[in-house]
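Data block below; observations after.
Every protein chain but one is kept in place in this view of the complex.
By written order: A and B. Residues from 1 in each chain.
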Amino acid sequence: MNKTRHALERALCDPDLAGKVDRATGITLRKRETLIRDSYPDWESLRESASEIRSRSVALLPDLVRIFTASVEAGGGNITIVEDYDELCRVVEEILRPYRDRPIVKGKSMLTEETGLRDFLGMRGYEVVETDLGEFIIQLLDQSPSHITAPAIHLSRHDISRIFRERLGGPDTTDPQILTRFARTVLRKKFLKAQAGITGANFLVAESGTVVLLENEANIRLSSTLPDVVISIAGVEKLIERTTNLSPLLKLLPASATAQIQNCYTSFLPPDPRRHIVLLAGKRMSLREDPVGSEILKCIRCGACLNTCPVFRLVGGHGYGTVYSGPMGAILTPLLSPEHRSLPYMSSLCGACTDICPVHIPLHRLLLELRSRSRKDFLSSSLFTLFRAGANPRAYGMGTSIFRKLPNTIRRRLLGPWTRKRGTFPVSPESFREKWRRRKRERNHA
Amino acid sequence: MREALERVQAEVFSFADIPSIVNFLSSLPSPYLIAEELKSILPWTHTLRPPALHPQEARTGLSLARLGVKTTGTLLVPGTDTASLLPETSVILLPKERIVDALDDLVLYVAQHAREHLVAISGPSRTADIEKTLVLGAHGPERLIVLLLDQYP
Partner (left out) sequence: MKRIALFIPCLIDLSMPDTGLHMADLLEHAGFTVVCPENQTCCGQPAFNTGFREEGLPYARHFLEIFEREAVDAIVSPSGSCTAMVKIHYGELSLTQCERESWNRLRDHIYEFCEFFSEFAPLEQFTFQGAEKILFHDPCHLLRELGVEEAPRRLLARVAGIDLFPSPPARCCGFGGTFSVKYPDLSVKMTDTRLDELLQNRDVDTLLTADPSCLIQIRGRARERGLSIQCEHIIDFLHRCWVHE
């Protein structure tokens, strides 16, 4: 809880952060609205299909793991199922060992953020180069991504220009096109030198053993076709039954993530002896038995809930202090790491996330459900007593009456956090009940 | 098809048949990288000079689409096709008979060719990682030129 409070405070103190994140998310939200209006009259039925497909995948997960493994092996590919982060890092390192002397090119993967893979490899002398432009930039800053699909959303062009100049001798300009071309030149050299590549996965197709990867920059294509060996790392929640399941998903994901009719490149990687798949089961598998867990496992990592969340839009991913942020992060994180039990409270439960989720995860209801599991940890027992007592009409009447009649100074102190920035909490000298009774009396006498 | 391609910032030109594209191609920056499958089908590609000795030197790549999706402007090519990946200009040939109506048709094709490494391309490479400003040409091609062919080969 301290870590998140600390992260939140830092985020709230940054005078420019809210502006940057709010503006960037607003742009995507508006573009998405326009795209849906112009190109997807069937948007709601796409959501229904996708929701069903994802629910089914979660329900069948153990079978899908089995089928996927068989498909990969039958196709001559390599797959290792791991149970935890340590095992994941060790298995990946073992595969990479022969390629230690060259840069390793890497596509974006939130799972590798979770596991701290890059640091693990870095400490063992591997040069792992993030090739997604946003990830590349924050790697230079030694920061973590602040959004699951737009990692550098919290940075301005000035921030980026400065970091390129300071760390790489980049050009003295804030023109995004020139900055991008510069990054292209730097990274192209790495792509050509690399002999090993790491990717994540957007979807894993059980029936064929295919890894499906979506991108716009071509860095994933470069990381997955040029090197001699390619490792795709993913959690079991990426599994879907069949290729045809991709029909609604390949429409909903780019529309929800980046407001595009299609992302630039979608790669379909079949099993291959030069490719390795490392699949994380473990805790994720056990989430299936939890009604909240089985819903959040449906998530396709589009980031739309982040973009629409009024909290995220003001503090960005860094305001949560966790790998996954926004509504989906506030649900997934406490399920994987109980020390983050307070995250679901950092929300006004406005429901915008539930409205926007392309696979119909009832996000704000899940936040509420998680609150009911951990409530005793976060509220004082006095408040608890208050809640219980309030249902009794006499107690309620008395309690509200006392509150109303308290001197202003005491009320201001009791509700200090409210008073500080919103003025005195408004209280009427006469309650509604009293006024209603008076009104009835006056009418009877009339 | 043209409209959807232009919507994803591809440049579209129509040609009647293969021989008529030669002059057009020669106007694009050399050296050229020709997709393997095209070399045998179009033996005249050797006239495009100079050829790239190493794929990374190429400035223009020539590829052949398996199919094109009318509604989204998406082209399906082999995943190993470096001609549509490395050079700054990518030219993709799309015979009109290979145009399909919807993304669902592309997904069906992928399902039917599950053992093949394939990639669906929608426009030149791009990024919006800097302040959500769209920049065309990230790590892949900066220009995508699609040649719609009435007749193939």
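Just so it is clear, contacts are C-beta pairs under 8 Å (C-beta built on N, C-alpha and C of every residue); 3 or more make two chains touch, one makes a residue touch a chain.
All of these numbers come straight from a predicted model, not from anything done at the bench.
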Where the missing chain makes contact, among the chains that are shown: A
Sole contact to the chain not displayed, among A:A70, A:V91, A:L336 or A:L368: A:L368
Subunit A, residues in touch with the chain not shown (by the definition above): 8-9, 12, 18, 22, 29, 310-311, 313-315, 345-352, 354-355, 368, 370-375, 378-379, 383-384, 387-388, 390-393, 396-397, 400, 403-404, 415, 417-418, 420-423, 425-428, 430-437, 439
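Here, only the chains that are shown with their structure count from here on.
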Mean-CA-position distance for subunit B and subunit A (Å): 34
Residue ranges of subunit B in contact with subunit A within the complex: 7-8, 56, 71-74, 79-80, 82, 85, 103-104, 107-108, 110-111, 114-133, 135, 137-141
Residues on subunit A engaged by subunit B in the complex (per definition of touch): 20, 23-24, 27-28, 39, 75, 131-134, 137, 150-153, 155-157, 160, 176-177, 179-181, 184, 187-188, 191-192, 205, 207-208, 210, 216-219, 221-222, 225, 242-244, 246-247, 250-251, 258, 260-270, 272
